[in-house]
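The other protein chains are all here in position, but one chain of the complex has been omitted.
Moving on, here comes subunit A:
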Amino acid sequence: MTSSRKTLLWLQAGSCGGCTMAALEQGGAGLFAELRGLGLDLLWHPSLSEATGDEVLSLFARIETGAQKLDIFCVEGALLRGPNGTGRFNRLSGTQRTLLDLSRSMASHAEMTVAVGSCAAFGGVPAGDPDPTDACGLQYDGAEAGGVLGAGWRSRTGLPVVNVAGCAPHPGWIVETLGALAAGDLGPDDLDALGRPLFFAGHLAHHGCSRNEFYEFKASARTLSERGCLMEHLGCKATQAIGDCNQRAWNGGGTCTHAGFACISCTSPGFEAARNTHVTPKIGGIPVGLPLDMPKAWFMTLAALSKSATPARVRENAEADRLVVTPKRAK
């Protein structure tokens, strides 16, 4: 009988290490126990494994000759193609090999390939203007399909690169994706148009926001640390960004908007290009970025109507840093 357990190799390319830090938060008995429980055997991770130097190079060689089966290959960090297409801004230390070359090779030998984080998926912050290192994702260069592997690339199991977007992603997005792949439960239909698993990418970050009542009544915060909706003035993109962010607990119960700062749409390609993160761009006083699938005229009409119906409690609390008016029955 062949083992149903799956092997996992994790490499870091042009990364900040933050996706690994996020993953380490997962699991009631820690990440290692969680991965084991989900049927995953860690072949090597640069921050977490014992093997070093030649031991690691020989592992890569065994994967490339087929002696070691590789089921799931994860890349964390952008792929750096510079300078001049050589990839030398990111060399595997101790060797003359680039991460660009190594990642391409590992992806071709793996049954499935996962981009962990928006850098490995799309390029992320390293691809920010002026893009000093010619950074891109495994299968996307920003929002454009292509990247290192090419738009048409499919893994041995027929999947495109699975993009666990986010900067950093929720620990659950990472580990649940790996678990679903190990179980054979994640197919091409479970991904959105940018390769992001729908179990988190099918939602907007706005869904479940604790500031929702302020949003409904367009009762907006004007300066940081106020309780109101962050969309009108403070740059929040949660109505346009994918992610079940506000339906999950981040670090025990937080989220970006809950903590009082704007969603910067870190699950989207190109999020790093935005300027003035804390300011909502407007034309004629109207925010440029309106909710993703809402006709502008309807949004304007409803906003005007709800503003006229805003309870005093909501209006006053919106511009305070704490509850100043508590709920009472209207007279």
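Going forward, a contact is a pair of C-beta atoms (placed from the backbone, for glycine too) under 8 Å apart; a residue touches a chain by one contact, two chains touch by 3 or more; residues count from 1.
Everything below uses one rule, namely that contacts and distances are computed from a predicted model.
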item	value
Chain not displayed: protein name in its UniProt record ("Maltose/maltodextrin import ATP-binding protein MalK", "Hydrogenase large subunit", "Aspartyl/glutamyl-tRNA(Asn/Gln) amidotransferase subunit C" or "Formate dehydrogenase beta subunit")	"Hydrogenase large subunit"
Option touching the unshown chain, where A:4, A:65, A:93 or A:326 are the choices	A:93
Full-complex contact with the absent chain, from A:83, A:184 or A:327	A:83
Of A:183, A:198 or A:224, the one touching the omitted chain in the full complex	A:224
Touch criterion as defined above, residue of A:9, A:120, A:135 or A:318 at the omitted chain	A:135
For subunit A, residues in touch with the removed chain	12, 14-22, 24-33, 42, 44-54, 56-57, 78, 80, 83, 88-95, 125-126, 128-130, 132-133, 135, 167-168, 223-225, 249-262, 264, 266, 272, 275-278, 321-323
